[in-house]
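Note that this complex is displayed minus one protein chain, with the remaining chains in position.
Chain IDs A and B follow the sequence of writing; residue 1 opens each chain.
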Amino acid sequence: MNRFEYLRPQSVAEAVAAAAVPGSAFLAAGTNLLDLMKIGVARPQRLIDLKDLPDLDIIEQLPDGAVRIGAQLRNAELAHDPDFRQRFPIVAEALLSGASAQLRNVATVGGNLIQRTRCAYFQDPASACNRRAPGSGCDARGGDTRQHAVLGWSEDCIATHPSDFCVPLAALGAMVEIEGPAGRREVALTDFHLLPGNTPERETALGQGELVTALRLPPAAAGFARHARYVKLRERTSFAFAVVSAAAALRIVDGRIQEARLALGGVAARPWRAEEAEASLRGATPGAEAFHRAAALALEGARPSGDNEFKIELARRIALRALTLAAAGTPDRLPALPASPFAPLPGGLHV
Amino acid sequence: MSETQRIRHGSSIGQPITRRDGPLKVTGQARFAADNHPQGLLHAVLATSSIARGRVTFLDEAAARAHPGVVQVMLPGNRPALAQHPDDKSAPFSFNMDLLQDDRVRYAGQPIAVVIAETLEAATEGAALLAPRYAAEPVEVTLDATSSYVPEAIGVGGPAELRHGDAEAGLQGAAHRIEAVYETPQQFHNAMEPHAVVAAWDGDRLSLDMPTQGFALTQMRLAGLFGIPVENIVIRSPFIGGGFGSKLLAGPQVLGILAARLVGRPVKLVLTRAQMYGPVTHRAPTRQRLRLGAAPDGALLALHHHARTATSRFDDFIEPAANASHTLYAAPAIVTTTDAVRLDTGTPGFMRAPGEASGSLALECAIDEMAEACGMDPLAFRLRNYAEVEPISGKPFSSKALRECYAEGAARFGWEGRKLAPRQMRDADGLLLGWGMGTATFPALMFQAEARAVLRRDGSGLMEAGTHEMGQGAWTAFAQIAAESLGLDLERLELRAGRSDLPNAGIAGGSAHTATAGSAMQAAGEAAIARLTELAVTDPRSPLFGAGNIGVVPRGGRLVRWDDPSRGEDYAEILARAGLEQVEGRGSAAPDPAAAERYAMHSHGAVFAEVKVDPDLGQVRVTRLVGAFAAGRIINPRLVQSQYQGGMIWGLSFALQEGAVMDPRSGRVMNADLAGYHVPVNADIPSVEAILVEEEDRHVNALGVKGVGEIGITGTAGAIANAVWHATGARVRQFPITPEAILRAMAAQPG
């Protein structure tokens, strides 16, 4: 890890001003940034510690019915907030299926959004990586691609975004509030993470010196609590990144789907919201036929970026599973193994 | 039941006492090597190669030296001289090492420089600033490499080929034949404690805090490398944070010792987790082809087990995977063959159950496949082919309670009523459910060890032996053996261990440490008691005078007449009257060639696994593991159960999780951490149970103890793979079994 200058601004404005200097990086909990610094993937010259910024770690109920979540709020605090988890169980389930309790106790909401890819070639400074070192190439192509994208990838980069949390957020239409040198703005979470194109080094919509200050779940995100599930395929029962994952949320009125939300994780450089699939469900009777159709639509246009064709079918199946579970109803209490296929299922769904 | 019968009056042997080092370990006071801080300590950090073959052409030494806090950069040019080339093989178990002898790179992760600094932070950054450049050469890192060869020896010296009977004829005449290829990946030990050393020189005397599973082997190697007498080297290793074979021999810590020599100050070198995927050995990958033939009634007629494995380009360690087929199943014809390829990797080495782990996985799967071909229950098939004598040698077993293991394990698991056909069971949630089994086996080995016992005038006892504690519970089990041998209550026994300046107690490896060092302790204790007895029975003032012919036994700190325990005398009184502060006894243990000539000696077990498989997603969870093991006399059932459970969890890991992902272009391990290289977490282990099956063995050693440390991994990996098949009907032969492999195999099924 390189030596760095350490700053501790007392306000968002101060922080944003400090970050105008190239080579600066914001430090929240550091669970991702310090890790990347240790392996030489990140070498910032200045760390701007956000610890003292006031009021960024609260959950606010806004007058219009939206919920604002401060970017410095810790994952565990959000997931265990009684009111929040009751209204947005799918977000709590996704949060609790990620990382470990120790990491969730410090990792922040904002940090989760801007965490970097787990692509092994990105994480290995000896490998060529356009995302880490623009123009150097992509050693993931032709390498081990189990973790890589099947949607939205480019010849220059096939990495995926590793977050669980962001998948239901994408489904629920979350907004990201940003402060920067040019003032305050907001972007939809689904536009926050950029697809690689030929500029994979541009990972998010954030400009130089811009800081994520909050996340907002709009009023339209409410009303899914009774039928919302996150499901995650892992290579061990816990403490593992998703191979693929899916968040599905349904508003069911009188036996019909009034509104559906569906997003996939582990398949692209952003949490992948499947709006066509959502549209196909509107007005449909919840059931296998509608869900199969939606799941197929969600993967339309998917193509392997290497030896990972299996992920397309897996993603389709996990979308189907998430929809099926969502229709069956959100359990009163989060399962002991959040988002796991081994959490008890209502009604023996596999039969 | 049986457990209480084993507890003998006045002895702690067989009792499930809690770990003696428990309080130290739960309070953070157990001192591991990296916890030491001698005065003037500097920190050393390795720089390692990112190419797998070629030369280092440039290192930015100036940048590293300029970094504040950096004291020295050790490179081939300024590395202190060694008395012996690191590739010199003059002593046993001298594996070639990379100690900055030149600019050659032989594998990814090879040390190429050492940066020494006042702080760990400075040394770490100094190593990064070296930013090496290379002249890279093409690499080969997979079993498909071009040049295979038949090694002269496999494992620790066994033949690469063993033929018993005519396998081809047996296969030809068989009613049922199967042929299948199983692949296992490169695996890394990943003990939780990374390799570490705190080294301090005083002239030609070397003081080391360093985890080691073998004091004498390590001392010998270091003495040779540095050209100093063995007795000049003191190694303290009171606790090893897991070894699993990776800490048997001198490792890359030698570079820390060299660094200390270079700077003339004590140096601490601790490997990073990523560096645990390079110079600390690994389990070699295998590709095993099994061909089995059976008669219509399920009797095996022939078994051919061929293992292809890999070693490094610069040294030989050949995983003896096919050996697993020598002992388990009776067949008139058994042939095992091995070939290997040379790869641009580090040299493989001993990793928990080397050979048996990989080999028994393939064998147990093949046996299962043959049982299916014969239409037989897997347990019935194994019993049909039960080996009454060791098949390959014809020798009787010194003991073999495998039938009892099968019976007790099957009963506990509820094996009876298992449907033959796969994909017949689901749980309440609709998940596929499968049951599988495997046979476990591991040789009962003995090495050499010495011990020294002392009885003191205050009535206490001392046992000294350079034994190793790496989680087996050595301090506890050895104290139990020592106290028993000296006729003392445990509280009166002091155990000195975990240092090199004690009697040589051999290695903690081959599941033989308790048997070997324990036998030496027993002998030492008996010698001390004999000396004390002589004092008593020849002294007219002793109540034991003249009892020599009748016999005297030690009991609770007293010697008593065998025929009348009420007549006796405290140790303290005997010593006081003799005017002695203490009496001493020395003991040793070694393999008994005569017993080895007559008997085949193995531990055995049977493992039963239940898995749940998500039929759509292919994710697997092992919901129950039941193992029943027979390994001779059990010193401490609590510790032994933990050893078995740990081994079974390794088996689970082998079947479903572990494996290095090697980039074939660069030769680098791409998951060289603990996020990408999966080992089981707590949630992976909902239920694991080990049953101790009674077994008496009069031949293995004086204690009747066989090994328990490695057998758990054997049998288990196969049982889980077989359970996955039983759940899904999909036979996956490439390990670890991944969700997509299961789904692919399920999709390929007819119907």
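By definition in this document, a contact is a pair of C-beta atoms (placed from the backbone, for glycine too) under 8 Å apart; a residue touches a chain by one contact, two chains touch by 3 or more.
To be clear about the criterion, contacts and distances are computed from a predicted model.
**Student:** From the names "Tricarboxylate transporter", "Nitrous oxide reductase family maturation protein NosD", "Glucose/mannose transport system permease protein" or "(2Fe-2S)-binding protein", which one matches the UniProt record for the unseen chain?
**Tutor:** UniProt lists the chain that is not shown as "(2Fe-2S)-binding protein".
**Student:** Out of B:639, B:703 or B:746, which touches the unshown chain?
**Tutor:** Reading the full complex, the residue touching the unseen chain is B:639.
**Student:** Using the touch definition from the top, which of B:181, B:572 or B:675 touches the missing chain?
**Tutor:** B:675
**Student:** Looking beyond the chains shown, say which of B:107, B:239 or B:571 touches the absent one.
**Tutor:** B:239
**Student:** Please pick, from A:62, A:101, A:182 or A:253, the residue that touches the omitted chain in the full complex.
**Tutor:** Only one listed residue reaches the unshown chain, and that is A:101.
**Student:** Where does chain A touch the missing chain, residue by residue?
**Tutor:** Here the touching residues of chain A are 1, 3-8, 27, 29-31, 34-35, 38-39, 47, 49, 51, 76, 80, 99-103, 105-106, 237-239, 336-338.
**Student:** Under the stated touch rule, tell me which residues of chain B contact the chain that is not displayed.
**Tutor:** Considering the whole complex, chain B reaches the absent chain at 18-19, 21-32, 34-35, 37, 43, 69, 119-122, 125, 190-194, 239-242, 244, 270, 272-273, 469-473, 638-639, 641-643, 645-650, 673-675, 679-688.
In this section, only the chains that are shown with their structure count from here on.
**Student:** Which chain A residues qualify as touching chain B in the complex?
**Tutor:** It comes out as residues 1-3, 39-40, 118, 120-121, 124, 126-127, 139, 142-144, 233-241, 243, 310-311, 313-314, 317-318, 320-321, 337, 341-342, 344-345, 348-351.
**Student:** In the complex formed with chain A, which residues of chain B make contact?
**Tutor:** That would be residues 50-51, 68, 121, 124-125, 128, 274, 426, 428-432, 612, 614-619, 621, 656-657, 661, 663, 665-666, 668, 670-671, 675-676, 678, 680-684, 738-740, 743-744 of chain B.
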